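Every protein chain except one is present and positioned as in the full complex.
Chain naming follows the written order as A and B, and within any one chain the residues start at number 1.
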Amino acid sequence: MKISQNIAISENGFLFNPATGDSFSTNDTGKEIVRLLQEGKNQAQILDAMEGLFATDRASLEKDLADFLYMLGNYRILDANTAQSR
Amino acid sequence: MSKRTYERPYLRKLNAGLGNKFGTRHSQLPVTEIDGVPVASIMEEYGSPCFVLSEQTIRQTYRNAVRAFGTRYPKVQMAWSYKTNYLNAVCRIFHEEGSWAEVVSIFEYRKALGNGVPGNQIIFNGPDKSADDLRFAVQNGSLIHMDHLDELYQLSEILATEDLKARVALRINMDTGVYPLWDRFGFNYENGSAWTAVTKVMAQPRMQLVGLHCHIGTYMLSAQAYAVAANKLCDLALEIRNQYQHRIEYLDLGGGFASGNTLKGSYLQGSDVIPTMDDYAEAISGAILQHPFGMSGELPTLFLESGRALIDDAGYLLGTVLALKRLGDGRRATIMDFGVNLLFTSFWYEHRISPAQDYSSHHEDMVLYGPLCMNIDVVRENVSLPLLQKGDRVVVHRVGAYNMTQWMQFIQMRPNVVLIDTRGQVHLIRRKEDVQTLNSQELTPAYLEANKGS
Partner (left out) sequence: MVLTPNASGRIPCTVAVSGLNNVDSPGPGMPVIRSLRQSQRYDFRIVGLSYDSLEPGLYMHDLVDKSYQVPLPSAGTGALMERLRYLQSVEKIDVLIPNFDAELHNFIRLAPALESELGIRTFLPSLQEFDARHKAVLHEYGQMHGVKVPVSSTVFTINEFHRALEVSVYPLVVKGKYYDAQIAHSADEALSAFYKISAKWGLPVLVQQYVRGTEVNVTALGDGAGQCIGAVPMRKLYITDKGKAWAGVSIEDPELMRLSAELVASARWRGPCELEYMRTEEGEYYLMEMNPRFPAWVYLAVGCGQNHPEALVDLALGQKPQAMNDYEVGKMFIRYSQDLVVPMQEFEKISTLGEL
């Protein structure tokens, strides 16, 4: 699971993909996940990290993370071939 | 270090032409209380979903309508449209405020009697009145609004056989410049059938023609159409006076006044485009007062049967998010525990829906589904809401009209309905249904009963 090179994300949650020219808006949780992806974490590691950060249950995190990663893959922010891998 | 509040991750592509989120928080501000009562406490006690009615809003809305008409016209009488919401508690509030009853079936008629409305303060409308219904209503001295000639002949026969007299009115339909023209109810003005009906009633010694009635449509966005309707009814009343030296006691302009809900396909918000009660009152009163009825004692009384505009705002539906999913085309879908079974009006309204708890400024577009295992169960085809999660509560606004009468018992049972009184006390006014409620109406033939459990 690899995040595309050069993805830029601002404090405001503005995400720009230089490869496609698309721009996006995301929230704090989304920013956190992108940051963890940029650190090279895999899905399980991200989940662990998130559980430490946020006050919620693991089931919600797991479900929401999968959905978010799906969206990232869909928008070609995650490398499409690796988006589904564990 | 304490953990951060969680909001599910969200990603929105910034496209041109999608508008923006700035300033749109208004519609998504959480609604945590209704008349000072916490939404959460109502749902904890009465379950989810749950209908809530505000007595304070009902009375305020009613008094505003009475003021709007009463300050412009000397003789006004409201008649509560039972079909809009015939929960007894609701009806009794309107009757307490001085409203008569307007009913369209013997079932509603009996409800009105049960709510203590005297027979001579019940207007009996609609195309379906059986011989027994008519006899009963005439004996009670009610006002019979006739819809078709068959009814007229039937009533004539009953009056002759039983040696009774009836106070009757004719329902008139007409072109008021709006579409669609409701020509299926009553007698048409333009093609002369209204006048034919007048002559037939006037020839009946046992019928006293006391009123003329029209109901030009529903959710009328033009107050001017009511002026056209009032003009035509006045012309008819004056023509009757000239030809028969007979005075029409009242003109019933019906209802159809719009509520603040937004119709599907409307670009602007309903509350921004609908006429106010004062606009309707000005159009109707202005038109009647222009006609030469003579001294104020000879002015006909103005009857109004407004339903929707008087009760819609007072009704709320509380519900809960059952699940979230992503559809095949990438759209977000949210499944609620209420659907078209309870919100019949979602077929034509884009109901405003508010979260009942705090959110960040982020929001997303979604389809809102109900709980039914049926494809038609869509509450909103596209709505922008904050990042809801399973178990979150929402409040649907302006559901007081028609939903608590047109709701269906389909797949799910109908839920509790509560009333918040003017002092903030919550009262259960209709108990939720359960399997017993339904089974109590069913009969199993004995031969099938015998096989039970085998």
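Just so it is clear, a contact is a pair of C-beta atoms (placed from the backbone, for glycine too) under 8 Å apart; a residue touches a chain by one contact, two chains touch by 3 or more.
Keep in mind it's a predicted model, so treat the numbers as computed, not measured.
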Quiz prompt | Chains still shown that are in contact with the chain withheld from the display | solution = A, B
Quiz prompt | Residue among B:Thr32, B:Ser271 or B:Thr301 touching the omitted chain | solution = B:Ser271
Exercise. Check the options B:Leu14, B:Ala131 or B:Ala160 and report the residue that touches the missing chain.
Key: B:Leu14
Quiz item: Of the residues B:Gly36, B:Pro180, B:Pro292 or B:Gly328, which one touches the chain left out of the display?
Solution: B:Pro180
Quiz item: Touching the missing chain, which residues of chain A?
Solution: 10, 12-14, 16, 23, 25
Quiz prompt | In chain B, positions touching the absent partner | solution = 14, 16-27, 179-180, 267-269, 271-273
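Note that only the chains that are shown with their structure count from here on.
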Self-check item: Touch list for chain B against partner chain A, complex
Solution: 2-14, 326, 330, 360, 362, 387, 389-390
Self-check item: chain A - residues contacting chain B, complex
Solution: 15, 22-30, 32-33, 52-56, 60-61, 64-65, 67-68, 70-72, 74-75
